[in-house]
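Below: one structure, written as structure tokens.
Just one protein chain is left out here, and the rest sit where they should.
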Amino acid sequence: MSAPSQDNAVKGSVITRAIIYVVLILFVIYYLLPLYVMIVNSVKPLEEIRSGNMMEFPKVWTLEPWRAAWSYAQIGVEPSGLRPYFINSILMVVPAVLLSTILGALNGYVLTKWQFRGHGIVFGLLLLSCFIPFQIVLIPMARVLGFLGVSGTISGLVLVHLVYGIGFTTLFFRNYYAAFPTELVRAAQIDGAGFFQIFWRILLPSSAPIAVVTIIWQFTNVWNDFLFGASFSDFDSVPMTVALNNLVSSSTGVKEYNVHFAGAILAALPTLIVYIVSGRYFVRGLMAGAVKG
Amino acid sequence: MKDRLQEWVPRLVLAPSFLLVLLFVYGFILYTGFLSMTDSRMLPSYGFVGLENYQKLFALRHWNTALTNLAIFGILYILISSLLGLLLAILLDQKIRAEGLIRPIYLYPMALSFIVTGTAWKWFLDPGIGLENVMQQWGWENFEFNWIKDRDFAIYTVVLAAVWQSSGFVMAMFLAGLRGVDNEIIKAAQIDGASGFRIYRKIIIPMMRPVFLSAFVVLAHLAIKAYDLVIALTGGGPGRATELPATFMYSYTFTRNQMGIGASSAIIMLIMIFSIIVPYLYSELKSGEQK
Amino acid sequence: MASLTIENLHKSYGATKVLKGIDIEIDDGGFLVLVGPSGCGKSTLLNTIAGLEDITSGDIKIGPKSVSGLHPSKRDIAMVFQSYALYPNMTVAQNISFGMEIRGIPKPEREAGIQKVADMLQIGELLHRKPSQLSGGQRQRVAMGRALVRDPQVFLFDEPLSNLDAKLRVDMRTEIKRLHQRMGTTIVYVTHDQIEALTLATKIAVLKDGYLQQFGTPAQVYNDPENMFVADFMGSPSMNLIEATVREENGKPAIHIAGDGAGAGDITLPANTPGLRDHMGGKVMFGIRPEALTDPEGADRTGSDIVQQDCLIEVVEPAGSDTFAVTRLGGVEAIARLRADADIHAGQTTPLAFNMTKAVFFDPETTARIR
Partner (left out) sequence: MKSVRGLKLTVSAAIMAAAATTATASDVEVLHWWTSGGEAAALNVLKEDLGTKGVGWQDMPVAGGGGEAAMTALRARVTAGNAPTAVQMLGFDIKDWANEGVLGNLNDVAAKEGWDDVVPAALQEFSKHDGNWIAAPVNVHSTNWVWINKAALDAAGGKAPETWEEMVALMEAMKANGITPLAHGGQAWQDATLFDAVVLSMGNDFYKASMIDLDPDALGGDMMVEVFNRMATLRSMVDDNFSGRDWNLASAMVINGEAGMQMMGDWAKGEFLKAGLTAEEDFVCIRFPGTQGSVTFNSDQFVMFDIEEGADAQMAMAASVMDPGFQSAFNVVKGSVPARTDVPNDDFGYCGKKGMADLAEAGSNGGLFGSMAHGHAAPAAVKNAVYDVVTAHFNGEFEAEEAAQELVNAVEAAM
């Protein structure tokens, strides 16, 4: 699947190709516009935003909004910037993503290579769980978290994201492993490898493409979550999105749009980087199984 | 029988996930179903009222608005995202030199939540400071773009932003599908004298059926769950013109202290979601077993 | 090395019965080929021997010991898969030694094992490559190497040559046969290719629809088929099966093949098979292999029961070493195998020699052999 020397290409005249490029570039503009607005306005002084055109380049460049958003903007009563919340988010996202990915991989492995009576129903139930609107679980979830003694902690948030991530991770891995030759598993069984040895030595080393898709998907979802973060966190476990919201949608007072935009970009940076760095593998991974849905 | 342990290990491995989902998803759905038949207001309470909440729900104008909006939004969003995604994927598949650069640009909106991009979108759509203002400043005096302020058009701005977020993702799915098409089929078609976009129309696009299906499921569930988007863009306004079932449910459950009605709207939403997903799943699993 | 015994084996998936009472026994050092059309259950049978699938009832013994219920790795078998099933993330050497590694065999011993099979299969220079860097034939060798290194009681081969091109397939076939002769290990080999079955096997088991159709040596299966299915399935071109009526001719049974009124006339052939008396006046299926239907000059001189009849030749197909002629008997096409230089051309009516000692007869109702 490496570097496909595809020849789907329509062979057309120079004009056709020119039109293609024009259309592609128009859409590049469409997709970049909001980001452009955010970036441009995050390096303008507030005065210029009030008086000027949102599309214009800054006349005076300033990095002050960025510094403010990161380290001393007012979030609640603390002029702490977004920094401490960034760390909370990392502490939440990393275990949630890793655990749900590992569980998803194991589930996918069982559901394709160790099928048992009723495996279809189990998979169906896991998959359907992707589709519930999260608002409905807030109250019962709060009670369960309280019962487990993890309410308001990062571990509680990890648990929540784990639970509601399993469906998707299982789906991804199951579709990928369904195309993985069962004969390899059989060969390994004859070689004497057990359940976990086969998983660890045979399947996992070949799972990179789908792991990338799963990790990107989970990382984005967990990082961007607001609802759970706002409902299940304490003062010391508030994730980045909730802090950003506190920064951006304060009820009264002067809106420091430049700081808001800088903060928004900061909050989006990890997911952006993940997408841009691994976007290539993302398409490849989709190709390797996830697309089949 | 084989070694006992080996026999049970797979099920044991699956068990924690299964139990978690059983409790945290299906348990909670049952609980919500139960709440929808109680007189719960601010916190759950257990006075049984039968189907009264459902009757109230369907008598509410906003609920009907929300359903109508979902129909408009859902159809346009799914249709436009799919077609745009397909178009962009086909164009990107023409040996575009800058593909490596363009692809992440199309894809990145999926990485951002509307908490992040909401303000920018609001600005952009606002006639006073956004596109309309900019175009007028640049000399197009008559340029008008005030949909977000118009009760009848606001829902289309929601579509615009939603398409912005997910069409790139759909594009990636289609691109992956296109790259998976066997070259020999295309060569055969070329030998048969088919050329250019005809090959796409007659041969390749019909082969994308599974991708359309996957895209449909992803988009349909995003449409039904759409929440952040509306809150960030219009807050449900003007008036309640952009209310969707998800925002309706949230507001009744959490800000209006009418948890019973909120729960019943949640159940209706679940029924809608499941009626889309279950047939799809069924056909998927069926065809999977035939292999 | 050990014998293999399969006793009254049943296997079903839910309500679907896949294997319906299979009995097979081969001696130590035997080469058993399981052959049949796709869906006949041969691969399932192999998988149950390997322990990759449970059995519903019956028993499987390797040597004197029952292995049903044992984990595949405890059965002392090795298996070569159709797709070779080489672990894509490991080098050739790692692929070969993976099983030993799992069993905790110390490194020096593993190295020695790798070296031994590498020499045997001449894959020494491939040891550090990944499977993706190998050609089809090379992968095949590595897959065999991985099996050989285990030195098992029984080798299992699941259509190992079906992914190779024609030339390579013939070479590898010979190589497998040579390997078997040298090592003398018991082999169970699944194929849908009856030529592979005939060339390799010491015993052939023909399966269809989960039933064992016939179990015997290649010669038995070829010359003495138990039923119409086996007769038709084994051999290429396959046996001519022609509808005929049994008659009394000169006090002896004979079969009568009706002409079609156009070119082909009626033919009456003497038949000595005792069982035919029970079908006097009724229909039977007359089976004759192409090599027993030939030009009079090419007929087997030692045959005691050679009868000549005029036949209309419809098509002539020279095949180098032989010439095949298509004629029409009892309304169906029949193939005759003539000498390469037989002077024959289409449209000609010419006498053909029927070697009736090789003829076989089947009951058209039950498809069973009439003896």
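As written, the chain order gives the labels A, B and C, with residue 1 at the start of each chain.
Following the convention adopted for this analysis, a residue touches a chain if its C-beta (ideal position, glycine included) is under 8 Å from a C-beta of that chain, and two chains touch if they have at least 3 such contacts.
Note that the structure is predicted; figures quoted are calculated from it, not measured.
Although it is left out of the displayed model, the omitted chain contacts the following shown chains in the full complex: A, B.
Touch with the chain that is not drawn comes from one residue among B:T68, B:N183, B:N257 or B:S283, which is B:N257. Touching the missing chain, out of A:N88, A:T112 or A:N246, is residue A:N246.
Touching the chain that is not shown, out of A:R17, A:R67, A:R83 or A:K255: A:K255 (per the contact rule at the top).
Per the touch definition above, the residue from A:P65, A:P95 or A:P133 contacting the chain not shown is A:P95.
Touch with the hidden chain on the side of subunit B covers residues 12-13, 16, 41-43, 56, 59-62, 122, 126-128, 146, 148-149, 151, 154, 234-235, 237-241, 250-251, 254-258. Not every partner is drawn; the one left out touches subunit A at residues 74-79, 95, 99, 102-103, 106, 138-139, 141-143, 145-146, 148-156, 158-159, 162, 196, 230-238, 242, 245-255.
What we mean here is this: only the chains that are shown with their structure count from here on.
Of all chains, the one whose CA centroid is most distant from that of subunit A is C. In terms of their C-alpha centroids, the spacing between subunit A and subunit B amounts to 16 Å. Shown for subunit A are the residues that touch two or more other chains, of which there are none.
Multi-chain contact residues of subunit C, defined as those touching 2 or more other chains: 51, 71. Chain contact summary for the complex, subunit C toward subunit A: residues 47, 50-52, 71-73, 77-79, 81-83, 85-89, 98-99, 102-103, 146.
Those residues of subunit A that touch subunit B in the shared complex are 4, 6-12, 17, 20-21, 23-24, 27-28, 30-35, 37-38, 53-55, 103, 106-107, 109-111, 114, 116, 120, 122-141, 144, 162-164, 166-167, 170, 178, 194-196, 220, 224-227, 241, 244-245, 248, 257, 260-261, 264-265, 267-268, 271-272, 274-276, 279-280, 282-284, 286-287, 290-293. Across the interface of their complex, subunit A is touched by residues 6, 9-11, 13-14, 16-18, 20-29, 31-32, 43-44, 87-88, 91-96, 100, 102-113, 115-117, 119-121, 123-124, 129-130, 133-134, 137, 164, 168, 172-173, 175-181, 183, 186-187, 195-197, 199-200, 204, 210-211, 213-214, 217-218, 221, 224-225, 227-228, 246, 249-250, 253-254, 259, 263, 266, 269-270, 273-274, 277-278, 281, 284-285, 288-289 of subunit B.
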